[in-house]
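Here the complex is missing one protein chain, while the rest keep their positions.
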Amino acid sequence: MTEIALATGFLLILIGLYGALTNRNLLRMIVAFSVANTGVNLVLVGVGYLRGRAAPILDATLPAAEAPARIIDPLPQALVLTAIVIGVGTTALMLAYAYRLYLTRGTLDISRLRELKW
Amino acid sequence: MTALLDLLGAALLAAGSAFLMFGALGLLRMPDIYNRLQAGTKATTLGTLLVLAGAACLRPEWWPKLLLIGLFLLFTNPLSSQVLARAAHRTGAPRSPLTRIDQLEERGGGGS
Amino acid sequence: MVEGLLYLTAALGATAFLLALGRFIRGPSAADRVAAFDVLTIISITGIVLAALAEGRGIYLDVALVYALLSFLGVITVAHYLERSV
């Protein structure tokens, strides 16, 4: 499972970077960034996985006494939990900037925004 | 007794999964969007309910959560399918040439 | 016997997943793709129930509950967008 998750995550990051570099529409670039964001989260969770161990949530089938020997490390999962929420915040910020740019310039095509080119 | 319940649960799981497969087959093969929604909603709702019943037979102590999921699906799935079919009708999705009667259009529900 | 039926369930579910994914890739209009998205969510609920049975953890079923809510909200959002953009 770890290898599958790592390979998928890296391929998703590469696909997202490809999309962000080749598309000219700002909204398509943000979509590609969101795909790459998902890939990063998948890599982080895949690194923390250990084969044959249970999810780090205590219930009737997993008593607290034998938990340290049977659960996987919950730290990468907590990190990814934060990263997902921050990713949504970043996406919302990018979308807000794209919308403001559309209101002032009337276009979303980056090849027609020439003010900062030299 | 437990072995019989296990066998019943596994049979229900397989039957529900077969319904899911036929629903997805209908989704792929039907000619227009309305027929696809028909196949993709009814068959998959029944299949998921059968799968949940089979899981409840295999693990009887999980029945409250499984019942909650089943009720949720039973309430939300036909509603979302109906909303999607109305959106497709209003955007003028093409009908299959075999369709003869459009009662929504006749009753003036086509426009918003 | 029970084991074989569970494997049969998994194989049928995988076939259903591939068929719905084919409609998602091919589908001519956006409404077809939304219908395929809905069916893929429902098939994923079956996959989650199978994973919960295989691992023996009842806590996995909470994710299926979130999925049942989520498919509804996503379809309502996209249908609203499609209706307004006529």
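Miscellaneous remarks
Order of writing sets the labels: A, B and C. Residues in every chain begin at 1.
By our rule, a residue touches a chain if its C-beta (ideal position, glycine included) is under 8 Å from a C-beta of that chain, and two chains touch if they have at least 3 such contacts.
Keep this in mind: contacts and distances are computed from a predicted model.
For the chain that is left out, the UniProt protein name among "Molybdopterin synthase sulfur carrier subunit", "NADH-quinone oxidoreductase subunit H", "Acyl-CoA dehydrogenase" or "MrpA C-terminal/MbhD domain-containing protein" is "MrpA C-terminal/MbhD domain-containing protein".
Within the full complex, the chain left out of the display contacts the shown chains A, C.
Mapped onto subunit C, the interface with the missing chain covers residues 3, 6-7, 10, 14, 17-18, 21, 24-25, 30, 33-34, 37, 40-41, 44, 47-48, 50-51, 54-55, 57, 59-60, 62-63, 66-67, 70, 73-74, 77-78, 81, 84-85.
Within the complete assembly, residues 1, 4-5, 7-8, 11-12, 15-16, 18-20, 22-25, 27-28, 30-32, 34-35, 38, 41-42, 45-46, 49, 53-57, 72, 77, 80-81, 84-85, 87-88, 91-92, 95, 98-99, 102-103, 108 of subunit A touch the chain that is not shown.
Following the convention adopted for this analysis, only the chains that are shown with their structure count from here on.
Interface comparison, A-C versus B-C: the higher count of C-beta contacts falls to B-C.
Mean C-alpha positions place subunit A and subunit C at a centre distance of 21 Å.
For subunit C in complex with subunit B, the residues that touch the partner chain are 1-2, 5-6, 8-10, 12-13, 15-17, 19-20, 22-23, 29, 31-32, 34-36, 38-39, 42-43, 45-46, 49-50, 52-53, 58, 61-62, 64-65, 68-69, 71-72, 75-76, 78-80, 82-83, 85-86. Residues 6-7, 9-11, 13-14, 16-18, 20-21, 23-25, 27-28, 33, 36-37, 40-41, 44-45, 47-48, 51-52, 55, 58-59, 61-62, 65-66, 68-69, 72-73, 76-77, 79-81, 83-84, 86-88, 90-93, 112 of subunit B touch subunit C in their complex. Every residue of subunit A that touches subunit C in the complex is listed here, in rising order: 54-55, 57, 59, 61.
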